[in-house]
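One protein chain is absent from this view; the other protein chains keep their places.
Up next, chain A:
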Amino acid sequence: MLDDLGLDAAQEDYSFAFLDEQTKRMVRRAILKAVAIPGYQVPFGDREVPLPPGWGTGGIQVTASIIGRSDRLKVIDQGADDTTNAVSIRRFFKRVTGISTTESTGEATIIQSRHRIPERLLEDAQILIMQTPQPEPMRRLINSEEQARKLHAFARYGLMQVRLYEDIARFGHVAVSHDYPVRVHRRYLSSPSPIPRFDNPKLHRNRALIIFGAGRERRIHAIPPFTEVRSLDFEDYPFEVQKWEQCCALCGSDNSYLDEVLLDDKGSIQFICSDTSYCNDRRVESRRR
């Protein structure tokens, strides 16, 4: 990857973690502001990184701005550590920082992720960075940015509730399965990035700092540790997470988010944990016993 850019490890004159120091400083300022105003989308200057927009450029820039020599990085794509995007982002940071990486949730200090929040509870010293395609939860309902910002400023979120109303009227339940809108610290309506609804409760009073980076949209928002995060709902239709009748075919877990996997051409299927690190840990543990 770096060869394409005319950079290699022997060259001493590139910056630690790829971005130049001024850019990192600018991104850090945006992060500090985002932490100070939970759920508020802070604009930042998006820089070009060796990754196509939409593949996690926002996440990469946030990670690059906060990573240090003592950090251990884990990258998740669709819950797994061994998918293309996860592997290439992890390798990228290994080459531009020289830090160590890990696939285990417990060992990581920084976790960059998309689609999932790890099943294992995060700890105080960990930072979770989410790659966010669309940070504006009301974008599909109003296309004017000016209007959206006004609604945020006046905290008028009736429109979002209308979307839930329409779902209940049409399907009898709220049919939003991913990117389910949340109210952060009883103030800003925020998009949790396209995590399954299943992961929404994990945002509430999480011990780790969670930072959302949207590269193409040039926005950063954050949920500081122990912040109240509520998923929108109705009093008589309370928020619920997805449930499965199956257990994980590999580790037997009955309380994790399951992926349906097609096994052969005859259509046989299996349900397995989407979080590979969690699944591996459980299997190692049960073998030990």
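As a working rule, a residue touches a chain if its C-beta (ideal position, glycine included) is under 8 Å from a C-beta of that chain, and two chains touch if they have at least 3 such contacts; residues count from 1.
Basically, contacts and distances are computed from a predicted model.
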Answer for the undisplayed chain, UniProt naming, from "Iron-sulfur cluster assembly scaffold protein IscU", "ATP synthase epsilon chain", "Phosphonate C-P lyase system protein PhnK" or "ABC transporter ATP-binding protein", is "Phosphonate C-P lyase system protein PhnK"
From A:M26, A:V87, A:L159 or A:V241, the answer for touching the chain not displayed is A:L159
Among the options A:F16, A:Y237 or A:F271, the absent chain makes contact with A:Y237
In the full complex, chain A touches the hidden chain through residues 150, 153-154, 156-159, 161-162, 165-166, 168-170, 233-237
